[in-house]
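Have a look at the structure that comes next, please.
With one protein chain held back, the other chains of the complex are shown just where they sit.
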Amino acid sequence: MPETNNNLLNETASGVYIISATPFTEDGAIDYDSADSLVEFYLGKGVAGMTILGMMGEANKMSSVEADTFMRHMLKRVAGRVPVIIGVSDPGFANMAELAAGSMDAGAAGVMVAPMAGLNTEEKLYAYFANVFTALGPNIPVCYQDYPLVTGVHISVPGFNRMVRDFDQLVMFKHEDCPGLSKLSGLRQSIVEDETLRRVSILCGNGGLYLPQELARGADGAMTGFAFPEMLVQVVDLFERGAIKAAEDLFDLYLPIVRHEQQPGFGLAVRKETLRRRGAIKCAAARAPGPKLSAVDHKELDGLLGRLDERLKDLN
Amino acid sequence: MPETNNNLLNETASGVYIISATPFTEDGAIDYDSADSLVEFYLGKGVAGMTILGMMGEANKMSSVEADTFMRHMLKRVAGRVPVIIGVSDPGFANMAELAAGSMDAGAAGVMVAPMAGLNTEEKLYAYFANVFTALGPNIPVCYQDYPLVTGVHISVPGFNRMVRDFDQLVMFKHEDCPGLSKLSGLRQSIVEDETLRRVSILCGNGGLYLPQELARGADGAMTGFAFPEMLVQVVDLFERGAIKAAEDLFDLYLPIVRHEQQPGFGLAVRKETLRRRGAIKCAAARAPGPKLSAVDHKELDGLLGRLDERLKDLN
Amino acid sequence: MPETNNNLLNETASGVYIISATPFTEDGAIDYDSADSLVEFYLGKGVAGMTILGMMGEANKMSSVEADTFMRHMLKRVAGRVPVIIGVSDPGFANMAELAAGSMDAGAAGVMVAPMAGLNTEEKLYAYFANVFTALGPNIPVCYQDYPLVTGVHISVPGFNRMVRDFDQLVMFKHEDCPGLSKLSGLRQSIVEDETLRRVSILCGNGGLYLPQELARGADGAMTGFAFPEMLVQVVDLFERGAIKAAEDLFDLYLPIVRHEQQPGFGLAVRKETLRRRGAIKCAAARAPGPKLSAVDHKELDGLLGRLDERLKDLN
Partner (left out) sequence: MPETNNNLLNETASGVYIISATPFTEDGAIDYDSADSLVEFYLGKGVAGMTILGMMGEANKMSSVEADTFMRHMLKRVAGRVPVIIGVSDPGFANMAELAAGSMDAGAAGVMVAPMAGLNTEEKLYAYFANVFTALGPNIPVCYQDYPLVTGVHISVPGFNRMVRDFDQLVMFKHEDCPGLSKLSGLRQSIVEDETLRRVSILCGNGGLYLPQELARGADGAMTGFAFPEMLVQVVDLFERGAIKAAEDLFDLYLPIVRHEQQPGFGLAVRKETLRRRGAIKCAAARAPGPKLSAVDHKELDGLLGRLDERLKDLN
């Protein structure tokens, strides 16, 4: 039975929306027990929301049926405790709309859409999203995923603002361009310069690598999958309370791991292994084809996690 | 009930394997009536084989269930009259293997696999295909789709030959690099220089744009979706019979259309519209998001097709 | 002594601006004798203008000093008989401006600039060209080279029109996107819809592969390096006189060669060899590293040129 959906995503969203991994068994099946423990792990760390079926969630390696089943399972487990955003990016609008509608029926707060590869001018990008919004209909809140490293699609400040003006259901910007700090400042400057422009939520990705800088520039939080969500939560919280120095000090403790996880592609294996070591999931395997850690990689991770442990002890 | 599968793809495949479009209705549903008429259209033009669920077939805009259903429908309609190759490229090996196994059970002759984006060295490419072959098992004949314009993945002559040596189920090379003529010559030269190297079938793509040159350099035929398959069939046939001049004369008649259809992305709309005008399908629409013809595009196509008609009349 | 420069490039430019090859000797030196004969060859075919130091001119393999010397040599040889455009694209504005100023002093009609790689939004692209126009100053007429296959930079119709409105010295669009026919129609439609918008000259590249379609859609001519400039000249001329069918008939005769030359990278070797065979230059070598023709490639070219000869004989 679907959750009642009185918690639609809107422009005021803030805090940490953790991007959830998808746990698999060694033989590649979805591990629903680990999915449950992972939900409890994330919620136990104080996240404000959750995003599933994102790129980090290996959604493109699931069949349509698996994605639907996993989505329903996760929404049922979260059970309305925090809003859940569903990644619905798809080469075809029909499939995108079907997953989106099913997700909202099942209690999702909104959906995330990344532009299709090949949208190489902002005219094409605007037309694409105009069609996305038509396909999804006016009632589904949408987060725009700005992740050019993977999509190859770029958007400028005026280009995004044009969409904000024209599409009310666009309520969130997932900021993951790199370098992207000046774009973030530009987006926030836009609403100063034009008071009629709607202020949308901006949550930051890139594994949190620039989180303090992004919060200082006007981000509302993070949407990323760092394996220590409690750091992201505390940093955002400290920032909100004005304790900037404390926030940066805490961030810097974890920075060596943040940086290590942020290696493109390979970082997923590091992240899932760290989640496994922390007891959040039973098996660290990515679905094939996917990255794997070698013995050297494991030892390296031992060292980095060991150093973090010691620093955290020193802190207390 | 699956066809008995006594017609597995092998290294001797030659002639024209037409890449089939997937017909949709105006509202985006798969048009199975048109699928049937399209099969008869292709077979009526004398093609030696058929490939479905390729890039041109808009496979990435179908759900897993749709792809499976369409595959079974097409195999049933073809009913063993020609061998059918199924495109099974997928970001995940499990889905790829499932579609491949289902296809072979349903009577397919083999499968086609394009490398995943991001395989940026031939070491990674080899490792990827080693895993593909493991995932598919030793009994499914495979065609390697070499289409770097879309995949961004490149393979050299020694890189492909290494796979031929190591994987017996690799029986066909779909040649679609551009420029790719020297690679084609290199592949054929390899079997002259090393008699132990297995000679695989090479069928050419690129809409047939270099077909006479490719046949002269040792290709065994074409695997492409040109909307006038009869030209491809006759050119290949004339070449086989040594009537090179006649083959080139015929090819040149159609070259303005070949070139027009070969515009990346946009060409799909031209091709489907031409198939519609020829009575092969009822509706030319590509699934959204997809290219559409404007009024100017239609008029331009009128002109090009009109010129072809006149030339064909002159010929007779 | 520099030519007096009373023939600045402007929006009315039309006809064929041939992109000149740069002739080298076997050991890689600039072959100035062949440069002279090449100029006479081009002018003898009736071209309306000439473009040097373009991508096809291997400008990036010349030193700054060589480029300057070659530019002066060519301008002196042309001696004002037709307008000459100088390619001045450069990673640095200072070098770009220096070559541009030197060229105009030496009698050039204008310069051509392609956007630097990495301009991945039209905001960045606009800002880049605003700086280019500042660096060049208001008195140098500029042709925008839209060649995304090589630059990776894309521009939309509104994006280009914005530049036309803001920069008077932008007088020409070299149209070389592919597919690009709808962009061309869009640019011409813009001046119908907005009468205040300046109409700039549009000359087409892509080796002439879509020349009849482009002329029908409002192009003013061609700017490309096809080794049979007389075909381009006659087709543009026939089109202007309304003899569309004759234009297309002539074009189609050459289309197999046009297509053959249009292979990315490799085509340069085909083109220079064809120029050599036609007596325009003494040596077909591209500067290292560059493409070379194998024995098979030579034989293939023999065949294609032989077929053209026969068709031209049939014509007369």
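Letters A, B and C name the chains as they come in the text, with residue numbers starting at 1 for each one.
Just so it is clear, contacts are C-beta pairs under 8 Å (C-beta built on N, C-alpha and C of every residue); 3 or more make two chains touch, one makes a residue touch a chain.
All values derive from a computational prediction rather than experimental measurement.
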Touched by the hidden chain, restricted to displayed chains: A, B, C
Among C:92, C:158, C:279 or C:306, residue touching the chain not depicted: C:92
Per the touch definition above, residue among C:138, C:242 or C:289 touching the missing chain: C:289
Hidden partner chain, touching residue among A:45, A:61 or A:217: A:217
Contact set of chain C toward the excluded chain (per top definition): 28, 58, 60-65, 90-95, 98, 116, 118, 128, 131, 135, 265, 287-289
Absent chain, residues of chain B that touch it: 120-124, 148, 154-159
Chain A residues that touch the omitted chain in the full complex: 178-179, 181-182, 185, 209-210, 213, 216-217, 248, 252, 255-256, 259-260, 263-267, 294, 296-297, 300, 307
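In this section, only the chains that are shown with their structure count from here on.
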Classification of the chain A:chain B interface as same or different, half of numbers criterion: same
Chain centre separation in whole Å, for chain B relative to chain A (CA means): 38
Multi-partner residues of chain C (at least 2 other chains): none
